[in-house]
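Missing here is one protein chain; the remaining ones are kept as they sit in the complex.
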Amino acid sequence: YEEPLLFEHGSRGRTGVSLPPAPKDYDPAQEIPAALLRGTVEGLPELSELEIVRHFTRLSVWNHGIDTGFYPLGSCTMKYNPKSSEALARLPGFANLHPLAPPELAQGALELMYQLERALSEIAGFDATTLTPAAGAHGELCGLMLIRAYHEAKGNPRKKVLIPDTAHGTNPASSALNGYAVVQLASGPDGRLHPETVRAAMDEDVAAIMITNPNTLGVFESNIAEIAEIVHAKGGLVYGDGANMNALLGVARPGDMGFDVIQYNLHKTFATPHGGGGPGSGPVAVKAALAPFLPLPVVVKEGETYRLVTDVKERPRTIGRLREFWGNFAMFVRAWALVREYGPEGVRATGELAVLNANYVRARLKDTFNLPYETASLHEVVFDDKHQQAAGVTTMDIAKALIDQGFHPPTIYFPLVVHGAIMIEPTETESKETLDGFVAAMKAIAEEAKTDAAAVKAAPVRPVRARLDETRAARKPILRWRPGMKVE
Amino acid sequence: YEEPLLFEHGSRGRTGVSLPPAPKDYDPAQEIPAALLRGTVEGLPELSELEIVRHFTRLSVWNHGIDTGFYPLGSCTMKYNPKSSEALARLPGFANLHPLAPPELAQGALELMYQLERALSEIAGFDATTLTPAAGAHGELCGLMLIRAYHEAKGNPRKKVLIPDTAHGTNPASSALNGYAVVQLASGPDGRLHPETVRAAMDEDVAAIMITNPNTLGVFESNIAEIAEIVHAKGGLVYGDGANMNALLGVARPGDMGFDVIQYNLHKTFATPHGGGGPGSGPVAVKAALAPFLPLPVVVKEGETYRLVTDVKERPRTIGRLREFWGNFAMFVRAWALVREYGPEGVRATGELAVLNANYVRARLKDTFNLPYETASLHEVVFDDKHQQAAGVTTMDIAKALIDQGFHPPTIYFPLVVHGAIMIEPTETESKETLDGFVAAMKAIAEEAKTDAAAVKAAPVRPVRARLDETRAARKPILRWRPGMKVE
Amino acid sequence: MRYHPHTPEDIRAMLDAIGAKSVPELFDSIPEKLRLGRALDLPPALDEIALFAEFGRLAGRNETAHPPFVGAGAYPHHVPPVVDQLLLRGEFFTAYTPYQPEISQGTLQALFEWQTFVCLLTGMDVSNASMYDGATATAEAALMAARITGRKKIVVSAALHPEYRKVLATYLRSTRDEIVTVPFGSDGRTDLAALEKAVGADTACVLLGYPNFLGVVDALPEAAAIAKKAGALTVSVTAEAVALGLLQAPGALGADVAVGTFQSFGNPLSFGGPFPGFFATREANVRQMPGRICGATTDKQGRRGFVLTLSTREQHIRREKATSNICTNSGLCALASTIHLGLLGRNGLAELARLNHGRARMLRDAMKRSGFGTVFTGPVFNEQVFDVGDAEAVVARLAKKGLVAGAPLGRWYPDHPRAKGALLCVATELHGPELIELFAQAVRS
Partner (left out) sequence: MRYHPHTPEDIRAMLDAIGAKSVPELFDSIPEKLRLGRALDLPPALDEIALFAEFGRLAGRNETAHPPFVGAGAYPHHVPPVVDQLLLRGEFFTAYTPYQPEISQGTLQALFEWQTFVCLLTGMDVSNASMYDGATATAEAALMAARITGRKKIVVSAALHPEYRKVLATYLRSTRDEIVTVPFGSDGRTDLAALEKAVGADTACVLLGYPNFLGVVDALPEAAAIAKKAGALTVSVTAEAVALGLLQAPGALGADVAVGTFQSFGNPLSFGGPFPGFFATREANVRQMPGRICGATTDKQGRRGFVLTLSTREQHIRREKATSNICTNSGLCALASTIHLGLLGRNGLAELARLNHGRARMLRDAMKRSGFGTVFTGPVFNEQVFDVGDAEAVVARLAKKGLVAGAPLGRWYPDHPRAKGALLCVATELHGPELIELFAQAVRS
């Protein structure tokens, strides 16, 4: 079936809500200047509740979600989102709590934030954590602001940030947004960053190095301690992109490796739902030297009472505010629920099984697909399309063919250091049978690439749409509905 | 994709729950004889929570529901199930309330039942209502038991029940289950039951007549008052099958037409969800003469306090208990929510718009499909496949072809008085556009029946399964999974 | 009106197509004098916010801080939120009975899984797709036994749930089948000597609770042997299905029919309903079973699929000759049980059952420390009867504290010598050690 846009059906005067009547004696026009008033908004839909329900129910089934199948997007950590957490986040005491409620009416929420902060500090090996950033990239921005504030306090904000070529795009973007020039560092033939590369680039103008560990090849940066020493020796700081924290849970801690600051992605490591693109939550954990600069608010415990510090006077060196309120609290609830259900053993098992799953996929596929780096993998593994190129089948084709097999494709064409990268992160919540099914699908596609490349290139045929024309979308952007709109 | 049975996948030792540990010091074997104990149950699935979520999420999308599209099943009243009602039924004060909680801890639930009973009495025009029956057929059984008790109290339970040939199958089945012989009455050429037919069959052995009004042809039994007089004159009672109450809401009341007792189907008229076959709720409303016989419990209000009467001593003439507890309370909550949101105007509009929708479909399709009865329709309309037979296309084919158009087929081959019946009940929650789409689909199928009958007979091709072999299912019944089961 | 999509323009256009002038005209087939001619006397319409306020008020009056300590046919259990979130998928809860199998495979496969769960837990060969509840399933079992044996006498243990027995009596009133009730002994088990005496060549079936209403694991194997000797069927009735994770399957102990409710799996208490009744029996009786049955078959392309089958037993085909009049059943409740049982699985069910048994032991110990012993000596699962002196007084006193204390047995067994003090209490996974302690203290003070 086809489902029109909300704006393309309905009938004048229909509604999907049941509202109390407006008080009779008040007319906005008596108070607000006519020029500032509008009538009903032309173009808004007019639909019954059933029509809305059908619309979104029908739309939903055009999506692949973790709940419908395997979702091995590398660097995205698409693990199961517990339904318990959804129920807990909806408890009226959380969902209906106003951010400006007096602290005596918000003690439960504050206690939860306080406990989650401490747990995140412990898990990554740091001294303090702020929960306020909205997502991973926001956490990076926060971390770089802390680094800038730290250097400014020493009299010189410095100019540059070192970033390896395997980094997520957010790393250079966050640096630029924070006024730092980016120096890209080449990783070695083993997929790792080498101390000599860092030593060569490091000088007194470098504010920090940003390192993802394990990196986006799934490889542990085993020189991290030495690299940190090199950077620290010149007064620089070491920033950790925590997107891949899932690999280390309970096994190793960035704070024990020389990192000064790291951001979490609760929507990756702690299973808060990705929601089709957000919301996320990007807490930032720091060593004591950076703690005075943390953004507000800060949760403090005084006796048995919790309180939010929001006044700069109490934290004069703070970088200030990053959000209109305290952060994505509903995500804190979900993440804390997971930590509480797991306990220390469960958290460690999470990291171990994530690494086991990735290594299993690697072992099963390494004879079929090219492995550009032989180095050991942790939580994810990167292949490429080298073996399939002869038949003219590319990574894009392999991805689309996987769709027809009922799997979400891995992350493709990233990291940039691998040409035609196929980046697979299974996560710990997937069973061996699911991985076996995925492996079988990948092998079947590799086989078909040899025997019938055209069929692979015609994929996907099963979903509601075939390959979409992205060039057309960008060349003549149609970014909203307008009356009479036709896209053919 | 294919989805195995729960019992066909999984791995030994896997689980989908998180339970507290059992107390350490207790061993059931010390208390319960060994012969009465079992180990773990061989064959039960062993799956993680994610596997369960995927299993049922995937299964669900193989279903058509009201939420996915139009569902014009005649006699089933497949109207929109409000999501508000789902939220309300889940309020902890309702969902977690034990049926044997002391009345002082259940006043809200009792008040709701009391108010719903009164509303149902008013809507159908009766003196008292019992909420206890589990579904429509259970309500019929209850009503017939009341009739039997009434006659027994007069000294003779009588032997027969008169039932028109248009009746639902539950009517004769309920009569038989209650020990009455069934006498079938022929409806007239106008689809109505005629007084002379009743007069001819009526005698002192007849306990009651069961009438559905409007009947399953969607036709109002306009002779109802006279028929009731005939039956009453011989000491019989008039039972109303309330399956089609939707047609009369706010416009006319069975209690004002001579009916002595009627059952409701809350899952039809009051929008409680059908749930893939249940649960329903079948309250029974009666005239004062039958009230003393109502089953227990009865809700009474004493001052400002509500109480359940469960003791036969207080109601010595009761037919007794029909359920282990009080009835399908969670459905009462939903039905009462609808009545409260609608108010008297909304309830009446419901009936009016249901009838408008049915008449609109009738008007739009009557030139394309044969209308076996010309008599005016109320909430549903019955066509047949007479015009399509020449091409060898049957009602079954038309139904299956509708599936490919994204619609649930109407009720087919019922009522039995129409050969190849196509029984359409749109309900009031469907929009004109939806009806227009359905009409267009029906016309397209009629057209295709002329030009390409084979294509119609090959339907459905879009769903997850083609036509299923029902003969095979009945001939060699496979009614459960067994290890190694193959169905090919 | 958010549920009525009709705009004035829509109505006018539709009336035009019909050829009618007004909506009331569509009701011309109803004689004027049979029309209501006034507005219904119902409370005025509420907007959604007012609706939630009103229902919040009603629900609030029933809220308690702790789970109830009463079972007696409806059991307080934890329902994992995942069950409800899956149930709320519109494709499940807004679907009708799966009469069009091609677009109902979701419901049908789930029902096939439900039937399998019922068979696995009860040790039976076949199960139907659900009944209204345990009590009506019990009545249907007795009717089936009478049909199969051609006999009239139904022998029932006094320890079978009293409300189930009342429903049985209501159902049998018109068929004039005879019900004979057999007493229970001081161990809370059915008196086998009395049973032996009651069962004869005229007996259609013997009905026993397993566990029974007193919480006791009744003498099912012995009762089944007695019934078998007389050519009667044995019907095992289970209201607390979690017990079947610890206790031997009724089918393995000689029962011919197993009925009851799976409410404990995935279904909230909801003041007593709806609950998923179950009905299972031996292969030989399949064509005598009441209710819908789901079966496996193939489609035109040879793929496995599911359909409702053996419908020649049912009312919509056989009318007055049907095995039962049941039509709508408890499909969604059965789905909830199926999901919950899927989550529990082999180990989870065993653990949950052992946990329930352990919690009942914990309650017994706590009550003992409070000075209260049990009334019956037979083995129990998660329910037991305590002697608390004055059961009704305890219930009333604890209600003031917001505690639902238990079921005073005197309401159903007024003539039992220990009726006054007898309080039937349950303990499940919801009753943690602190709560059990709090309860035992509250009963005393």
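Observations on the structure shown:
All chains are identified by letter, namely A, B and C, in their written order; residue positions are counted from 1 within each chain.
Going forward, a residue touches a chain if its C-beta (ideal position, glycine included) is under 8 Å from a C-beta of that chain, and two chains touch if they have at least 3 such contacts.
Being a predicted model, the structure only gives us computed values, none of them experimental.
The chain we do not see here touches A, B, C in the full complex.
Although one chain is not drawn, the whole complex shows that of A:I123, A:L162, A:V393 or A:V456 it is A:I123 that touches it. Residues of chain C that touch the chain left out of the display are 2, 48-50, 52-53, 78, 80, 85, 88-89, 343, 429-430, 432. Against the chain not shown here, chain B presents residues 11-21, 47-51, 53, 57, 83-84, 86-87.
We adopt the following convention: only the chains that are shown with their structure count from here on.
Centroids of chain B and chain C (each the mean of its C-alpha atoms) stand 19 Å apart.
If you average the CA atoms of chain A and of chain C, the two centres end up 46 Å from each other. Multi-chain contact residues of chain C, defined as those touching 2 or more other chains: 1, 3-5, 10, 47-48, 51, 80, 82, 90-91. For chain A, residues touching at least two other chains, in rising order: 11, 14, 18, 48-51, 53, 57, 83.
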